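A single protein chain has been omitted from the complex, and every remaining protein chain is retained in its original position.
Per-chain numbering from 1; labels A and B assigned in written order.
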Amino acid sequence: MKKEVNYSNEFLKGLWDINPVFKQVLGMCPVLAVTVSAINGLAMGLATTFVLVFSSLIVSLIRKIVPNQVRIATFIVIISTFVTIVDLVMKAKFPELSKALGPFIPLIVVNCLILGRMEAFASKNSVIRSLLDSTGNGIGFMLALIVLGSIRELLGNRTIFGFQVLPELYTPMLVMILPAGAFLTLGLLMGLSNWYVKKKEQEEIELIFSGYRSATTLNTQTELN
Amino acid sequence: MTVERSDSLNQFELKISPHLHSGWTTKKVMWYVNLSLLPCVISAVIFFGWQQLFIIFTSIFFACGTEALIQKLSKRKISIDDGSAVLTGLLLALTLPPNFSLWATAIGSAFAIGIGKQVFGGLGFNIFNPALVGRAFLQAAFPVQITTWTMPNYSIDSVTLATPLAAFKFDKIITPLSSMLIGNVGGCIGETSGIAILLGGLFLIAVRIVNWRIPLSIIIGVFIFGGIFFLIDPMEYPSPIFHIFAGGFLLGAFFMATDYVTSPVTAKGMYIFGLGIALVLVIIRLFGGLPEGVMYAILFMNAFVPIINRYTLPEPFGLRK
Partner (left out) sequence: MKQVIKIIAVLTSIGIISGGVLASVSNWANPFIEKNKKEATEKAIFLVQPEAKYYERFDFSDMEVYKVYDYDKELVGYVVVNQGNGFQGPIRVIFGLSKDLQRITAIDVLEQVETPGLGTLITEDDFKNQFKNLLIVPMIEWVKGKPPSKDNEIKAITGATISSKATVQIINDGINKLKKRLNDE
């Protein structure tokens, strides 16, 4: 029996349905620490996505060779190889960015998001599905980081991606680019997303109910006829 | 459904406990506390000018507005008439420096109610004192503006003046006790006048709204911990008396630490709570980077209240171990 595979869903689910930051709540250390500006969020998101996609590719390729007992060790070796590559390339070609992201690039190795995707998806699925899944998750992670970084940069420094958005009249709220601001912003965004999801669910239930109601009235009418 | 009752039972009124009520409702208590802060408001106007009323009104207005808005959005009963939001706004305003910008006051006030109180579920569920949460947020958001003290009665011109605590910490200048009692020194608008705060605080203790154990144990704690350092080196460390009348100590001890929701319920717990505040306060004031530490000391001990309550519960009578 051939399994029906919805490829576009494999990619899209990472953006919202299982968004690494808002739904899985994974990789909180970089999310909170590096999002002082939108550009830092973008860079961290890109680095993580790169590591995620390539580790997924390799893990999925060798998933049938790796013995179950040493799978975690293998994943870690593969992930750390790619992280070291990112770290070296950044140091060589983008020294400014590497300085700004500091110790967080090497720490991608222990980002639960990456090991989580390896364990939960790439080690069990085909190469194409793993690539789609990891790209979706990586981009979902990156978008969340950019949103968080933009909000914090805007309120704490008047700018987004370095461009001044708010007028001089606005006194920047320093707390937003301090660690406390990261927790506040993330908490409020998560609250907002949960509120939206709940509202949507409620609407869906209402829809099903109303559909059921009209169906029953229709049924009774036909019965009467 | 109705339950049929026999005629003899009908003359009794059925009620669940508690059966004795002191007559003090939350509403009445809150408005009494608001009233007792009146001397502080007056001292603020006298020493820093009538413009400070704008700060107070803005703060109260946005506190009530936020409370009403959130309660409306979450479809709960709007309860701004119980005076607790007014109290939060008023307390926050009194801990702000003179001529603080009004829109920042509004943000702090909305934050105090929104994040400090309503996020936890409203009155009675908050872990931290809402007014202090707002103050801590403003301190972190606008660190320069919130430590710019204008001189009493010089208002508007931004003649900056060090508070007694900052003067001591950075330049070892001791402000005379009489000025700190009267209130014509630099500081937050409601915290400078020792007499005004004591007037309100002692009134609250007299009508038994505020439990005397908390302020007393904080003061004793400052005498113990501050006194030890004063005895070690009187030149380097200020006397306990200075600790008590400088900065926001009195306002904190009488009005912030005694908040019903965020202080322990048992007598023993109150002593532990008060001594803890005093210890943290003395450590921050003497060794921290900031000159003042009342706010952080109270917030810090607020976090311990549930555990203090748990371990100081009196044993039920007759219960065997």
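Heads up, the rule we're going with is that contacts are C-beta pairs under 8 Å (C-beta built on N, C-alpha and C of every residue); 3 or more make two chains touch, one makes a residue touch a chain.
Remember, it's a predicted structure, so these values are computed and weren't measured experimentally.
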| item | value |
| --- | --- |
| Listed residues B:T26, B:T147 or B:N309, member touching the removed chain | B:T147 |
| Residues of chain B (touch criterion as defined above) contacting the omitted chain | 143-144, 147, 160, 170, 289 |
| Contact footprint on chain A, counting only the chain that is left out | 36, 65-67, 69-70, 73-74, 77-78, 80-81, 84-85, 88-89, 91-93, 95, 156-157, 172, 174, 177-178 |
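Going forward, only the chains that are shown with their structure count from here on.
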| item | value |
| --- | --- |
| Centre-of-Cα separation between chain B and chain A, whole angstrom | 41 |
| Chain B residues within the chain A interface of the complex | 101, 104, 107, 115, 137, 140-143, 145 |
| Of chain A, residues touching chain B in the complex | 171, 173-176, 178, 180, 184 |
